[in-house]
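One protein chain is absent from this view; the other protein chains keep their places.
Letters are used for the chains, namely A and B, taken in the order the chains are written, and counting of residues starts over at 1 for each.
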Amino acid sequence: MTAIPPPGGKKLGLVIDLDTCVGCHACAVNCKEWNTSGHSAPLPDFDAYQAKPQGVWFNRVHSYEAGEGNDSRTVYFPRSCLHCEEPACVTVCPTGASYKRAEDGIVLVNPDTCIGCKLCSWACPYGAREFDEDAGVMKKCTLCIDRIYNTNIPEEDRVPACVATCPAQARHFGDLGDPNSAVSRLVAEREGYDLMPELGYKPVNKYLPPRERPRYAAPAEPAVESVANPFLRWIDRALSR
Amino acid sequence: MTRPSAAAEVIDLSPVVGDEVKYTTCYMCACRCGIKVHLKDGRLRYIEGNRNHPVNKGVLCGKGSAGIMQHYSPARLHKPLLRVGERGAGEFKEIEWDEALNLATEWLGNVRATDPKRLAFFTGRDQSQSLTGWWAKQFGTPNFAAHGGFCSVNMATAGLYSIGGSFWEFGEPDWDRTKYLLMFGVAEDHDSNPIKTGLAKLKARGAKFVSLNPVQTGYSALADEFLAIRPGTDGLFVLALVHELLRTDRIDLEFLASYSNAIWLVINNPGGSDDGLFARDADGKPLAWDRTTEAPVDASTPGIRPAVVGTLTLPDGRRARPVFQLLAERYLDGKYAPDAVAERCGIPAATIRRIATELADVAFNQTIEIDQPWTDTSGRRHEKMIGRPVSMHAMRGISAHSNGFQTCRSIHLLQMLLGAIDTPGSWRYKSPYPKPIPPAAGPVGKGSNPNTMLPGMALGFPQGPQDLLLEDDGTPIRIDKAFTWDAPLAAHGMMHMVIANAWAGDPYKIDTLFMYMANMAWNSSMNPGESMRMLADKDPATGEYRIPHVIYSDAYFSETVPYADLILPDTTYLERWDCISMLDRPIGSPDGPADAIRQPVLAPDRDVRPFQDIVLELGARLQLPGFVKDDGSPAYRDYPDYIANHERTPGIGPLGGWRGTDGTAVGKGAANPDQLARYVDNQCFWRHRLPDEQLYFKHANAAYLRDAHAMGLVPNTNQIVLQLYVEPLQRFRLAAEGHGPVQPPDEKRARVRRYFDPLPIWYAPVEDTAPEQAAWPLHAITQRPSIMYHSWGSQNAWLRQIYDRNHLYMNRRTATALGIAEDDFVWVISRTGRVKGQVRLMEGVNPDTVWTWNAIGKRAGAWNLGADAPESRDGFLLNHVISEFRKEADGMLQSNSDPITGQAAWYDLRVRIEKADTAVADPRYSTLPRPPGLTAPPHLLRFNASEPA
Partner (left out) sequence: MHPALSVILFTTASGAGYGMLFWLGLLAPLGLLPIAAGFGVTASLLGLALVTFGLMSSTLHLGHPERAWRAMTQWRTSWLSREGVAALIAYMPAVLFPLLWLWQEAAGPLGFISAATAAATVVCTGMIYASLKPIRQWHNPYVLPIYLLASLFSGGACLAGVATFWNAEPWLADASVVLAVVALAAKVAYWRSIDSGVGARTPADATGLGKLGTVRSLDPPNTEENYLLREMGYRIARKHAGRLRVVAMLLGFVAPIVLLPFVPPVAAIAALLGLLVERWLFFAEATHTITLYYGRAT
């Protein structure tokens, strides 16, 4: 059903911390291995061992440089579905296979009813959807819907695989619709932002910007003075062993 | 407005993950994280980090998460292979294990019965050196090592000779408390997950993280301050910091006096045979000068008022000066001032001064106090633990240079001056360290006789020239010439010299080269083209291969397979028992010892055997002492039997947990046959948490040393005195100056005199002083990508989608000035060769440095990848332009290594860049054929645990 559900349910999503992401691709690969089974499995890999290896991934980690020369920063940037509040990928879908859940806001593709027209992937500005050429349907991040409510795994593990695995604590999961949730407070504290908000999709996932690096003025303060003849001091130093 | 769709999806919100869970240890890199493996229908379903494991605490990096593809790789070998064509042609036939082991036994038996040292046994990236090293000892060959000489021996040795621990495996920053971290030469590994988790903690609490690296990637991206230092100049930067701290007297002299050899007296007798050695009493104890009695006294005496500066006269008339005096004199010299080093390092002098100020401010004005009394080895009780919360970490960026040992020593010097060794918030030892300095006896190699074991382990820690492995006529005992005047402190061996020396018969010809997990015909080699040629080369006089027998064990079809005569296929890490032992490369933490095992998660589906089982079996077949019982039957059934029941010394075995017949002994105790079951029950690891009183100052913490001794971690309860001044180096120097019975050959005296400085020095990497510098204006280095570990990673179906080729990264400004644009194909030209690569421009790189990701480039056909896989078509190895030899100014060929430890000096490489006409990869080697047992892999992979792939 491609109408967008009315607001009121939870807004589950991710917060990605660009200040601590080291670009290790753990999130991307762990997602790939988690999704060898479950909702969208199997994910294909074409030319897996040959000349043009490429497959369907739900999360990909870019790396950028921002700025020039000594001011340049290297920033690692994981990109996956933002589970937008007003996702065009849902409204453009002609069959209703692409839909947004009312109860938690997760955007999903039903692989049994998708006709593989690819329009939703055109509509998504963030490249969150990748087409499985082998199965003929569109696939995307499910926010690990098969983990977050899964009574067959320990409660502390009921978070998306990418969040559980991230070694740098760069990924957080929770209800962005609850201003008191840990993720919402994190976003407020760190000035988390939307990607391309002017497009109006109202992404739920937020990105925490890299913290500014301190700038050091040319030393106006005098350098710490030398100790005149430090050897004299050290001779007299009352040390005890 | 909302109507339910007729196609509303029914989702299983609680699918069962798998039908079986097993815990084990990852082996996608050297981090050894604990993993929880889910299986379904006997196939791998999901691998996640184990929340309870001390190393990773539940996280798992990209490599570990790709374990499924690593295990099901089509590059896996299937059965023992015997070469049938020429070496390098890759023609093999499958044989049974019996035949393979008979053949190996025959070759090895012949070697042992004639001249055991003609076996060179090198175990690459393997982490079971305590077994393989012992096997080599019992066999009787000194020619054993793993890959450390190729990798990071500089860093390890510098630490072990200075502070009784080292960066990476034997120590780490106090992640929970440190306020300032200075990191040198680390891209993104060593270690992997603990550093990531640790950095996240630092950022969360606002601690400052400064990273020095020529390239801004990986951890450097997170740094609060990034300094694009010129490769090989870190030591200069550090000594400038030392200069600043001394100049402004912002040092912890109390710490130095109590815990280091700062107060030890050094004989001043130029020309004499005791010049530069410690003054010692009749019992050999180093002396200090007590200001109270104005007399020399045993430096460990409590309650004295030691002199730190001055020139003192000993009762016997000899003059001596405290170590600190020598140190201060040297580093206060203007040549170490920030202004003098700034240009060389590429870091402004003001920045160096500021960082010195910051370090001192954090160390001395932002101390941490923990209300925890503790007693030091002098019997003094301290009411609190005072922390200097400055920490440091360093790895290959400083190690892989010909000045790496002294550079790393200078970092330890800096730590000691700041009083920042094993205090709250500073760098801390990881159990079982600290160990005495140095941690073990010298290497053993003399006395290699037919059918005789060596009296000691092949690798060790020389204390002076008498420990060198030289025959009486000065001939090197080892094939790699480790522990000779070329590399006296080569504590990890020199894997990179083996093939070249064996080919040349210099110092002697060998019979068998036995390699494990070492891709020495490709990326584990400098100048792989030469290595390949040498392995396949025949002596024209005899028509025989110059290296008569090559045995190779690996799990995968690597580039080295075609160059072996006999292939013994290994299991993957999920198919075997293993132990991550404190006798080996431990996973202890600063809070206490720990070790771990691997258990088979799956049974092998092909005719392969775990390498360690093979080692034990060969040991039994060869009747090596310790590997057979008195009646000649095998002492161990298999590796797990060895792990649980072997005692290297009484009460000390591979694993420290659940020892004793009742399983309650910690660290030391009788073998417990049930031990592995206890580990499996505990998710395959053991840890022991030290009491709070023992957590810091371990080098002088009486309670810690007492318990560590009881656990078998240290040989006695003596204080481990930190060594600012490393006396063994001076002994080598004295030999070079003409003293003592073992002296270097004349042509090497100058070199030893120069480099074997007992206090850290900085010298330009040797390559930088070679002639015609202007022809090679750029530094060329590599970094390890986060997603790959040597050549294992890029064969992985998932990981290779992230990187299946590598580029040559250049500074944008530098490239533009050379007329080179993004995506241009260029030649990277060094003194010894050239290789083609495609350019990518970046900002965050030292302007005089180019770099690439290592180990992505592959040889066509290897690893069962398609013949036109980008790894071989577009990827390139910088190794091709590095030689294991370097021509000295006098024309002599010298190993391209650190002169002290023999560490392969990778990052000394100097190159120039020229545009290339074509994009065709160069060099390019012939496509390797698929060995028997391997089949063409599918093009389409749809991995689903419920269906066959």
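What we mean here is this: a contact is a pair of C-beta atoms (placed from the backbone, for glycine too) under 8 Å apart; a residue touches a chain by one contact, two chains touch by 3 or more.
Computed from a predicted structure; not experimentally measured.
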Margin query: Based on the whole assembly, the unshown chain contacts which displayed chains?
Written below: A, B
Notebook entry, point to check: Of A:Ala102, A:Leu195 or A:Ile235, which sits in contact with the chain we cannot see?
Noted result: A:Leu195
Note to self: One chain isn't shown here. Among A:Asn30, A:Thr113 or A:Ser181, which residue touches it?
What the structure shows: A:Thr113
Next item on the list: Write down which of A:Cys24, A:Ala41 or A:Val56 is the residue touching the left-out chain.
Entry: A:Val56
Notebook entry, point to check: Going by the touch rule given at the top, which residues of chain B touch the chain that is not shown?
Noted result: 5-7, 217, 801-805, 840, 842-843, 870
Checklist line | Touching residues (missing chain, whole complex) on chain A | finding: 1-4, 18, 25, 28, 52-57, 60-68, 71-75, 77, 79, 88, 90-97, 113-119, 121-127, 130-133, 135-138, 193-196, 199-200, 207, 209-210
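Methods note: only the chains that are shown with their structure count from here on.
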Notebook entry, point to check: CA centre of chain A versus CA centre of chain B: separation in Å?
Noted result: 33
Margin query: Help me check something: in the complex, which residues belonging to chain A touch chain B?
Written below: 1-3, 5-6, 19-20, 22-26, 28-30, 32-34, 36-39, 41-51, 53-55, 57, 63, 65, 67-70, 72-76, 95-97, 99, 102, 108, 110, 112-113, 134, 145-146, 149-153, 156-157, 161, 164-170, 211, 213-214, 216, 218-219, 223-227, 230-231, 233-235, 237-241
Margin query: Going by the contact rule set out above, which residues of chain B touch chain A in the complex?
Written below: 1-5, 7-9, 11-17, 40, 45-49, 51, 56, 58-68, 74, 188, 192-193, 196-197, 199-201, 203-204, 216-222, 224-226, 228, 244, 246-250, 253-254, 257-258, 263, 288, 301-310, 324-325, 328, 332, 350-351, 353-354, 357, 378, 786-787, 795, 797-802, 804, 813, 842-844, 864-866, 868-870, 873, 937-947
